[in-house]
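All protein chains but one are shown in place.
Letters A, B and C name the chains as they come in the text, with residue numbers starting at 1 for each one.
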Amino acid sequence: MIVDLALVGGILALALGVLVARQAFAAVALFIGYGLLLALAWGRLGLMDVALTEAAIGAGLSGVLLLAAARRLSAAPAQEDSPPGRVTRALIGAGCAILTCAVGAAVLLLPDAPPGLAAEVAANQRATALGNPVASVLMAFRGLDTLLESAVLVLAVICTVALAPDQGWAGPPGAPQPQADGPLALLARLLPPLGIVVAAHIFWIGVDAPGGKFQAAAILAAMWLLPWMAGIAPAPPIGTRALRITVAAGPALFIAVGLLGAMLTGAFLAWPSGFEKPLILIVEVALTLSIAAALALLVMGPRT
Amino acid sequence: MSSLLGVAAFAVLLTLLLGLVRVLRGPQAADRIAAAQLLGTTGIAALLLWGAAVGSATHTDLALTLAVLAPFATIAMVRKEPGE
Amino acid sequence: MSLLADAFTVFCVVAGIGFFAAGTAGLLRFPDTGSRLHALTKADHLGLGLIVLGLLPRAEALGGAFRLLAIWGLVLLASAATGPLLARIAQRRDPPA
Partner (left out) sequence: MTADVYGLLGAVLTGLGLFGMLVRTEPLLRILAFNLLGGGVFLVLGAIARRGAGAGFAADPVPQAIILTGIVVAFAATTIAVALLLRLAARKDDA
């Protein structure tokens, strides 16, 4: 309990620090610390799948994205709106305080035995042949959500690419990275093989324990971003067919298998019985690669 | 023994929270990023101790993920700028 | 035997916590960025190393021990690569932020 209160205090301090920070750099550094503590908080709550995702995305990829953005903006700041007046500010504060109280009350007033779906998941989990209940939910019971989510990532990549200037938009994504020397170049060569092993491990244990495709994909994306940032592996042009196929293959395969399920069992995204585990694994591998490529492209940003 | 390890995890977490002060105060960007990196390492240590206390391998996996990805903020900070 | 292993674990973990506390104290108390980085890398390397060492006898099977060592190795590698660069930044174009 003391541990939880200490952690909550730390998270609140960092969140307040982000909001009152004067420089963008400081705010981003605080935000990275916040992501890290949030991952620990998810661990305390016992939501280990979420903790892994937050560690990978919140503490890892976000840092790369936001620090690069802060750096670019410190050179060429963006237009700011005029700050709200004192009265508006007070009104906004009051509104947000009311919102906080309402959400807090909702948390405290939840019924003691909340109506959950845990029992139904437990009852039907054997059918999916996966030991990790969250993976069962993601791939079987709420497969449509997962499909839509991977589609959202593809859409996000398309949006980002579309923000590139008109001439030469099909070129490599992001700004061209200067070549690093010394320790960073060494790290960029040493870490990716190790990271890929870790990603494979996290993916594989995800079948029966917390872990799985999102977490593995975020690690893989980081392992692509590292040599890119060090300037030793320039990104391929957006127009490259292999890149486009990699990004789209996961969702496309998921839809194809879903249609197969519709033909065999009469329901879209239903897994034909007897082949659940191999089919789910194949789709998960394809989704992992697609999500990893999409996440990396998103962090690199549009061509500048 | 496991309760001892739990206490140890709590002690490490306390040093993590003290380190927050440096992230909050700065004054320089390098200070904040370096302190954030220390938060990562301390978090990893706390997770390892806590995982050993409750006998869970998942905590070790979480620490492993952090160990691979926590340095990325620092790397993004120290790399050469485009056009530098 | 298990008593000896437990004593080893306690000793290493306590020493590791000592290094973390020292590193944090240095991070808070030292006057300039350079010496703060120095304090921090000590905690990084030794504190985590001692805790990993202390937990090794308790690791389940070879896989658990391997994972513990991998974590330490990864942190060492990253810290060794970024430390000098961070120090260079601290000395050179240092935007107070």
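By our rule, a contact is a pair of C-beta atoms (placed from the backbone, for glycine too) under 8 Å apart; a residue touches a chain by one contact, two chains touch by 3 or more.
It should be emphasised that the depicted structure is a prediction, and the values quoted were computed from it without experimental measurement.
Q: The chain left out here touches which displayed chains?
A: Within the full complex, the chain not displayed touches A.
Q: Which one, A:61, A:202, A:269 or A:286, makes contact with the chain that was left out?
A: In the complete complex, the chain left out is touched by residue A:61.
Q: Touching the left-out chain: which of A:122, A:170, A:245 or A:282?
A: Of the candidates A:122, A:170, A:245 or A:282, A:122 is in touch with the missing chain.
Q: Identify the residues of chain A touching the omitted chain, counting contacts across the whole complex.
A: Per the touch rule, chain A residues meeting the hidden chain are 1, 4-5, 8, 11-12, 15-16, 18-19, 21, 24, 27-28, 31, 34, 38, 41-42, 44-50, 53-54, 57-58, 61-62, 65-66, 69-70, 72-73, 76-84, 89, 92-93, 95-97, 99-101, 103-104, 106-108, 110, 114, 116-119, 121-123, 133-134, 136-138, 141-142, 145-146, 149, 152-153, 156, 159-160, 163, 214, 291, 294-295, 298-299, 301-302, 304.
Operating definition for what follows: only the chains that are shown with their structure count from here on.
Q: Between chain A and chain C, what is the separation of their C-alpha centroids in Å?
A: Taking the mean C-alpha position of each chain, the two centres sit 28 Å apart.
Q: List the centre-to-centre spacing of chain A and chain B in whole Å, with centres computed as mean CA coordinates.
A: One centre to the other, that is 20 Å.
Q: Could you list which residues of chain B touch at least two other chains?
A: In chain B, the residues touching two or more other chains are 16, 26, 29, 32-33, 35, 57, 61, 64, 68, 70, 75, 77-79.
Q: Among the residues of chain C, pick out those that touch two or more other chains and give their numbers.
A: 70, 74, 78, 81-82, 85, 95, 97
Q: Considering the complex alone, what residue numbers of chain C touch chain A?
A: 70, 74, 77-78, 80-82, 84-85, 95, 97
Q: Hey, which residues of chain C end up touching chain B in the complex?
A: 6, 9-10, 13-14, 16-17, 20-21, 23-24, 27-28, 33, 36-37, 40, 43-44, 47-48, 51-52, 55, 58, 60, 64, 67-68, 70-71, 74-75, 78-79, 81-82, 85-90, 94-97
Q: Which chain A residues qualify as touching chain B in the complex?
A: For chain A paired with chain B, touching residues are 2-3, 6-7, 9-10, 13-14, 17, 25-26, 29-30, 32-33, 36-37, 39-40, 43, 48, 51-52, 55-56, 59-61, 63-64, 67-68, 71, 175-180, 184, 187, 191, 194-195, 198, 201-202, 205, 209-211, 215, 218-219, 222, 225-226, 229-231.
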